[in-house]
Structures are given as C-alpha cells and as structure tokens.
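Only one protein chain is missing from this complex, and each of the others stays in its spot.
Coming up: subunit A.
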Amino acid sequence: MNTTSDLALITPDGVRRLIEVLTARGYRVIGPTVRNGAIGYDAIDGIDDFPVGWTDEQDGGYYRLRRRDDAAFFGYAVGPHSWKRYLHPPQLRLWRAERSGDDMRIIDEDDEPPRDAFIGVRACELNAIAIQDKVFLGGPYVDPHYRSRREGIFVVAVNCAVAGGTCFCASMGTGPRVGSGFDLALTEIVHDGAHRFLVECGTDVGAQVLTELPHRPAPPSDIEAARAIIERTAQSMGREMPATDVPALLRRNLEHSRWDNVAERCLTCGNCTMVCPTCFCTSVEDETDLSGATAARTRRWDSCFTMDFSYIHGGSVRSSTRARYRQWMTHKLSTWVDQFGTSGCVGCGRCISWCPVGIDITEEVRAIHEGECDGDDS
C-alpha cells in the first residue's frame, strides 16, 4: 500500500500533458473514445478524443451511451472492446511459404508491433491481463506474439468511479480498486471543486513520467474523496457472483437441468467469448493461391461455441448447445482454476451486456446454486 506522500494530484491539463509525454516517449497511445454508439478503445491524439461527459447504461444484451452532467473523462464502465485486441490481436498472419521448383521456402512474418501505452485500464482489465500473462507467458511454451506486444507497454490504470449495470468485479475480488500491474493509476474526482485526478505510481517508469507532468502532493481530503469514490463503486455493482465455492459447485453439477435451460436461450453465436478479456482460443487457417506457388498461415480468434472448435475425426465432440455453453462456463469459472491457478472470470460483465439475448453468467451460477440449496432442504 502506498503512503500518502506517494500520491500526487494532477489536473485535466496534466492528463493532456501525460498523453503528450507518452507520445514523445515513442508510445502509440490507446485510450477510450466514443465509436459508433459505444465507448471503445482506439488510438487517441489527446484528451479531446476521450468520452468527455459520457457514461453508459448496461444490462443483459443492452448498452446505451448516456450524457453525464459533468465533463468526466472516465465516467463510464467497460465497453465492447478489451485490451486483448491489442495484446492478442484478432487476426495475425504467422508465416508464408513460397514454392521454388520442388522446394519450399518458409518466410517468417516480421512481427514488430508498436509499443503501446494504454490509458484507462480498469481493475478488472488489469486482472484479465494478468490472467492472459499466465496463459501466454507462464509455463514452457511462451507465445512470442503476445510477449512482443506485452513487453514494454505503459499502463495508465483508472479506479472505477461508476459501476456498470453488469459489473460484478467486487464479488470476484478483482476490483474496483486497481491493485497491481500499472505504471500510473488515476482516480478521477469531478465533484467538490475543480476537476482533478489523484495519481499513484506503480513503477519507476511511472514515477519518471509523473515528474514530467505538472503535479502537486495530494491533500488528505482528496485521498479520502478518492477512497470514498471507489468504495461507493464497490457498493453499486449491477451484478453479483454468488458467494460460494463456484469451481466446486460447477464440478458437482455437470448434469444439472439448468444446462438444458440455458441451451434453449443460447444462440451459440460466440459473442461472449469474443468480448471476454481472458478468452484466448485461436484457430489457424491456411490459404494457398490458385497456382499453388504461395501459401500462408493465419491465426484468428476462435470460440468454443463453434462446431469447428471441437471437430475431430468423426465430427464435433461438443455438438449440442448444452455441451458448448457448459464447456465455456465450467472452463471459465472452474477448470480454469485447475489449469492456471485462477478463475478465468474477472467480473467485467461484458459477456452479459454483449450477449445478443442477455444471458447472465451470474444468474446461471445462481440458478445452479439455488437449485442445489433447494435440494438440500428437501
């Protein structure tokens, strides 16, 4: 935990300067911006690109931008994009091959991604990045494409000042206060006086960047205001994961009737896996040209909701919707723990908001949990 003296205060102009400093240091700055009716992540040039004065209203299968009555930069919950898009790109050509005579030559792709600075990373998202670190960098087989993007990023985290209608990080222990994994962390204070940001340094690089910004020591009253903001966010989560041993609950209920119930509603469209900040599965596709002289292999995001995903000799292993939804949810919440030592869910709520028919992972767990409790009573 930081002492009071570590905490600084900057103004909106300090945030403007922060983007300039990061740009001057050679980073491509990625931050929140309004895109086609939602707050997504994209390359930004300055604070004018931020969703100033916007917030979002979210529910199952529902997302709408709403106006705030202030000029907050970060007054919204998480949107349709996650940082996965930049660290683990949706599509990536891995290599090409050329035929010469009876021989074949493999040509590696030059994979020199830009060095990114992420602005506005939430606590749930920091946890998601930490989970993908385990998946891609932990163990003997390191993903070089993830590593080359992940190494050297600069993270400006933001403590959430509002909870979205589908947020449940508080019940997953992954937010709303950022813990670690950031260079700088901001808490935005828009009420009681001037618009300002409490800044916490997480790394030496972060501290160096802070010295280049106009800042002053944070007064105790602002430190208390920031603490109260985060506390209020924690108390206003739109959703809650049931307080039980979820991995064990699901392990015990692989034949629960709720899987049939959710299968009637699930579209197997794959949206939940695409928006999930930790889902990491990919497929590789080979292409050849008409003459057979060149070939290329491309990696792209795949989903356990597709038939091809579990296709082996003889057909798809998980051909029913029931089997596919169960695979996704039990992996995310239960077997992920066995595999990576952590839950695969960070409570960001994207799978709920961006499910076209509003299926709610917390509600599905609750139904199984309560069904079991009822069973105990009888």
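Quick note on the criterion: contacts are C-beta pairs under 8 Å (C-beta built on N, C-alpha and C of every residue); 3 or more make two chains touch, one makes a residue touch a chain; residues count from 1.
Keep in mind that, in the parts below, contacts and distances are computed from a predicted model.
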Protein name (UniProt record) of the chain left out of view, among "FAD-binding protein", "Spore germination protein GerKB", "Sulfhydrogenase delta subunit" or "Autoinducer 2 import system permease protein LsrD": "Sulfhydrogenase delta subunit"
Hidden partner chain, touching residue among A:E231, A:D245 or A:E285: A:E285
Hidden partner chain, touching residue among A:Y146, A:F182 or A:W354: A:W354
Residues belonging to subunit A that touch the chain removed from view: 35-38, 40, 61-65, 80-81, 85, 90-91, 99, 102, 264-271, 274-275, 285-293, 300-301, 303, 305-308, 319, 321, 353-354, 356-358
